[in-house]
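Left out: one protein chain. Kept in place: all the others.
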């Protein structure tokens, strides 16, 4: 078996019960020899304890400013196959649903034009194809486009939106995460492909506050399903659960606002005090269902640590009637998104995420800029320091 | 009835059931006519909706830099009695205990040398005498000194320490608040009377975490009684309480760490998880008592809003064995306090409270400066941002 | 005291030794109290390990009192308490005595003197407050007058235990917040709303420029030069938050203004560690103008809060715990107070105040 490079260190990672990426790289290398050099270079990193990629570099396809990450080896003489080793981001389907036919084709193109290695999926949501060269990029891209797949985001643009499985296979979904993700992605093709923002901007859609797509920790706008009216209770099913486990201890006592109690064996919920944390519904899915007035909350500003520290999404819109707006092609939501982008465009600086901009200029300034009212839901508590900037008109009253 | 000034607005404040300060001012004015002018000036403030005191001004007694607040009327022609209207701060007794004899004398001096008006007590803890003139200040001071009372703090110095009633009349006291307050005040007479700090510095002593002297919200060092070992339980008394009210609901469910439960009718406490919040002991004083290894926690940095925002005391020393140290005249504690003052002196700037200094230079720098180790009790949680300043020796390991 | 000592000027005698004023019963049982019981809103008894009992009757106080008031208290102490008495950390006065039979006559005598008995247990305690127009130069409102007006309205809650838990009301006449005002169940705080007006002439004489600049929380005091080339400061009007800190260090920058001064109202602070951690009071009404002599809008606001709490709070819940349970949106709804942009923190640590979750009561 003629291995191009000896990889004793990586070979250690073929041992053990968990499925091995080294095995995968080797399998890819069988079809796509450039990946042999990738194995060699990674082995060298394992020896040297340092990456062997040069910093950045350009790669892309015509008329697109995004969708590929340029990557060049720092030792192309040793590893010519990865002299260029770009990755191509292919916009996944809503909910990551595929069939075998399309997946085989997707894999085939990756083998033909690239290293035969895929990320299923990238952390943002894209299918990533590793080992593309600039020369083949256009062909690979067109091959995917012919399958009806397009590139995803990259650079200072809208990044590929993604969503949880939602109504496709989850009883908790309060709105159609797949549809809105798909519709908005199509709406914003230009923003996705042609970077013209201050920095990246991410949208993620979760059907309920379990947030299975982790939107609140990594998307500039997180859309999290919720409801406005009362939790629907099937008292008979509650009784069944009571037989099965200690409902008081594991459900009621863990409700963050303690707004549920038993009256006799009847479960009562003070819905006016429910914060829609979803715990009780998670624990007793047969007995409890979210209400009929479903919609979503919008959280803004989540991002990774750099530059000013990590941010979680913060409450911007407690309830947005997405089901109503979807009839109108999400006109209202798109209005809000444009207002946000305009404000960001006008007041943000380069490499400043929207959350950082809001932190810098203050939430109220931002709200005024995008036409929203400050409401108590946005804060944990009202201010505790007395440094209030009264405005002239108020002081002159 | 020859009123010197008409006070129709203030007269409104003699109505109603709550005891009236206007009545008190009038009664004072009977014995100390200068207070008539004070009434007149305050009435004018009520008309004008503005203070009629000039900014600051000097007042004091020889060899003291503190203990009096200078106050001058902005309308001395109209209110000659309050041309000067300084206040004198008399260091209260530990726990605010007096007898009628001494209080009558204290009041008599206030009537003789000042406006016959007292604050019992000032917000820091002093007895305040209002309406002193510079000319009479020395006599008033000596009169108090002869009673064995001295001036309190003021300006950039140690402020008059104060304490809760503690062991004198409270079963919850974990250490002798009166004694430590008294002893340290005597120890620090120089720091109290002769301002040489960057700014004010306050010490307050509460016997338990109910914090009846509100130390954690207004003293640079707050000393709060606590204990190390197990809460002492009288199971029989617990049973009595169970008969009287819903102990589960009002005590156990409100324990912040939920570390108490019933085994049968026996109350069990996981003391290793008790944060010494004191709630259960408050609710069932006959049944529960703090442990035998009593001591105190030291919180640092509380202060009012200016300049950088309000601060609560933060945990510096979770357990300090004050009862042991008291045998040694609080040597260990005094050592810590000097270290803190030295650090503050060296690194603080003018008008910067210790809490603000710590916030500015960082807790760890401060801890290194005063010779304490960082421990997890000091923080709610370890850091969440990854911007760790590794030091060379660690990075070179 | 011997003659020759008297003649020497006394300094640094320190505070009087408290032992001299501890009632005998206190001395005897010092550190040996077993438990206490609240008998009514003005009376409690502490029982020592040996069974000794010490009764306490508490009265409210305006704190700004005359010598005559002191003598009134002393007379009562002489009559019932062997001459002993104490004050509390919130400026109530307490009568301590051993004989239960004294309770009734003592209270009668107190009432005759116009004193208000109460403040123990689940009620509104004595309001702690500051100087106001009576003695301070930076006040944005009077102190004693507002407190008197409020306590007249809250009287029933002082003399009777009708509330879910203790309610600590505090008043401060400016943002210096003398006292533990910022962590009270209800705090009333004197508030300016205009930037300081600089008197250039006085400033040149009276103020130290660097410390004046350093005094500003928002960096709004900036170095400047007068027409004739002298070092001075100017105030950036756009960022000044009217805190008055510059005035504290520089008399030439007065900030009080009869037209725009008043008070703000804050809710849900707490100092004790019982059940929940200490916490600051939160802004609920950014501004109410000064309306001496009785500040009707202030008393109305405080009553609105107390009523809502009385109605909604569960037994044992402090105001902060009640609001935590029902949520701030509901607090604003039931009190009818308006939530405005001023309620959203925009100072140094503002970011840590935001709702980083999908939690919302809808």
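In order of appearance the chains are A, B and C, and numbering begins at 1 in each one.
The rule is short, and it goes like this: a contact is a pair of C-beta atoms (placed from the backbone, for glycine too) under 8 Å apart; a residue touches a chain by one contact, two chains touch by 3 or more.
What you see is a predicted model; the values in this text were computed from it and never measured.
Who touches the missing chain here, A:64, A:343, A:366 or A:387?
Of the candidates A:64, A:343, A:366 or A:387, A:64 is in touch with the missing chain.
Touching the hidden chain in the complete assembly: which of A:33, A:108, A:335 or A:371 does that?
For the chain that is not drawn, the touching residue is A:108.
Tell me which stretches of chain A touch the chain missing from the display.
Touching the missing chain: residues 9-10, 12-13, 15-25, 27-28, 30-32, 38, 42, 45-56, 62-64, 69, 71, 85, 87, 91-104, 106-108, 110-111, 116-121, 123, 130, 142, 145-150, 162, 164-165, 167-171, 173, 176, 178, 182, 185-186, 189-190, 193, 209-214, 216-218, 224, 250, 254-256, 275-279, 282-283, 285-286, 304-310, 312-313, 349-351.
Residues of chain B in contact with the chain that isn't shown?
209, 211, 216, 224, 226-228, 256-258, 272-277, 297, 299, 311-315, 318-319, 359, 362-364, 367-368, 374-390, 394-397
Considering the whole complex, not just the chains shown, which residues of chain C touch the missing one?
273, 277-278, 349, 351-352, 356-359
Just so it is clear, only the chains that are shown with their structure count from here on.
State the pair with the higher C-beta contact count; candidates are B-C and A-C.
Taking the two pairs in turn, the one with more contacts turns out to be B-C.
In whole angstrom, how far does the Cα centroid of chain A sit from the Cα centroid of chain B?
The mean C-alpha positions of chain A and chain B differ by 51 Å.
Distance between chain A and chain C based on Cα centroids, please, to the nearest Å.
Result: the chain centres lie 49 Å from each other.
When you check chain B against every other chain, which residues touch at least two of them?
Residues 305, 309-310.
For chain C, jot down the residues that touch at least 2 other chains.
In chain C, residues 175, 177, 182, 217, 243, 280, 347-348 touch at least two other chains, as defined above.
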